[in-house]
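Only one protein chain is missing; all other protein chains are in place.
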Amino acid sequence: MNTVFLYALVGIGLFCLGLFALIVQAHLLRKILAINIMGSGVFLILVALARRTEGGIPDPVPHAMVITGIVVAVSATALALVMILKVTESSGQPEFPDEESK
Amino acid sequence: MLTEYVSAVLLVAGAIFYLAGTIGLLRFPDVYTRLHALTKADNLGLGLIVIGLSLQASSFAAAGKLFLIWLLVLLAGASVSHLVARAALHKGVHLWKR
Amino acid sequence: MQTLYFALALFLLLNLFAGMWRILKGPTAADRMLAAQLFGTTSVGVLLLLAQASANTVLHDVALVFSLLAALTSVAFVRRAWLSKE
Partner (left out) sequence: MEALALLQDVFDILLGFGLLWLAWLALFSLDLFRSIVSFISFGLLMAIIWVRLDAPDVALAEAAIGAGLTGALFLAAFAKLQPASVNGKGSSINPQKQSSRKQLLRWLPALIMLWIASGLTIAILALPPHATGLTSEVTSNLTASGVSNPVTAVLLNFRGYDTLLEIVVLLLALLAVWSIGSSVPSIESEPGPVLDTLSRLLVPILIMVSAYLLWVGAHAPGGAFQAGAVLGAAGVLLVLSGWKLYPGLEGFPLRLVLTAGSITFVVIAILTMLVSGTFMQFPPAQASILILILEMVATLSIGVTLAALFIGSPPTDIKKL
């Protein structure tokens, strides 16, 4: 029982840590890492809460959602990585151009 | 009962080799010597744990799967050690001299 | 026996965290990658012990996939990441 809430709280921690990094980090590769970690946090909350069943068999629906989520996350990551390579090629730096330097 | 004791002894021995591998990774002075530490963990550490657990396996198939896992980790460890050492030499990481 | 399995799994987990020091310190990228490699090997050990503790042989499959992919990231590192630097 406690395990459920422990891991759900860890999931919240991951989500917020990722969101914070997404906002403050400028490097685009780090932003992608941040999005991945936010996603892991959400998955963790889903699977932890799925274990609250009485009989000991966890709810299979969130598990199925998380499995598809993991595969979608990796394909989105691959796309995002190609996109930052393109941005780096055109602007010479792996960051979005700064508002002030325009 | 005897198998349980033998298995427990093997498992503890395996865990000690993992500890040895970790200490080696932390204490050895350069990449090449650290490779040496790493192989202690996967050859002996995981090996002893696999032997210890397979003594208690329910079937030959289950024990076979455990040994397959061990062989795969051995294969990965040996190849990666070689590749990393080759790349390190290629890049000119200095060998540690006393 | 179950307590022993869990104690050993915990012991290996502590080992794993100790190995993280090498990820932190480096100094070369290869050292960090080696630490990750040890991380993987130790995780296989943890998974096998957890499988025995919970008498759940399905976890052997997870350990099997781990051991199969143990080399993948290091190979990617040697073949891609480390050749290009400098």
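In this document, chain identifiers A, B and C correspond to the written order of the chains, with residue numbering beginning at 1 in each.
Here is the rule we go by: contacts are C-beta pairs under 8 Å (C-beta built on N, C-alpha and C of every residue); 3 or more make two chains touch, one makes a residue touch a chain.
Quick caveat: nothing in here was measured; it's all calculated off a predicted structure.
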Omitted chain - touching chains that are shown: A, B, C
Residues in subunit A touching the chain absent from view: 1-10, 12-21, 23-27, 29-30, 33-34, 36-37, 40, 43-45, 47-68, 70-72, 74-79, 81-86, 88-89, 91-95, 98, 100-101
Footprint left on subunit B by the chain that the document does not show: 72, 75-76, 79, 82-83, 86
Subunit C residues that touch the omitted chain in the full complex: 2-3, 6-7, 9-10, 13-14, 16-17, 20, 23-24, 26, 29, 32-33, 35-36, 39-40, 43, 46-47, 50, 56, 58-59, 61-62, 64-66, 68-69, 71-73, 75-77, 79-85
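In this section, only the chains that are shown with their structure count from here on.
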Intercentroid distance (Cα basis), subunit B paired with subunit A, Å: 32
Distance from the mean Cα position of subunit C to that of subunit B, given in whole angstrom: 11
Multi-partner residues of subunit B (at least 2 other chains): none
Residues on subunit B engaged by subunit C in the complex (per definition of touch): 4, 8, 11-12, 14-15, 18-19, 21-22, 25-26, 31, 34-35, 38, 41-42, 45-46, 49-50, 53, 56, 58, 62, 65-66, 68-70, 72-73, 75-77, 79-80, 83-84, 86-88, 91, 93
Touching residues on subunit C, where the partner in the complex is subunit B: 1, 4-5, 8, 11-12, 15-16, 18-19, 21-22, 28, 30-31, 33-35, 37-38, 40-42, 44-45, 48-49, 52, 57, 60, 63-64, 67-68, 70-71, 74-75, 78, 82-83, 86
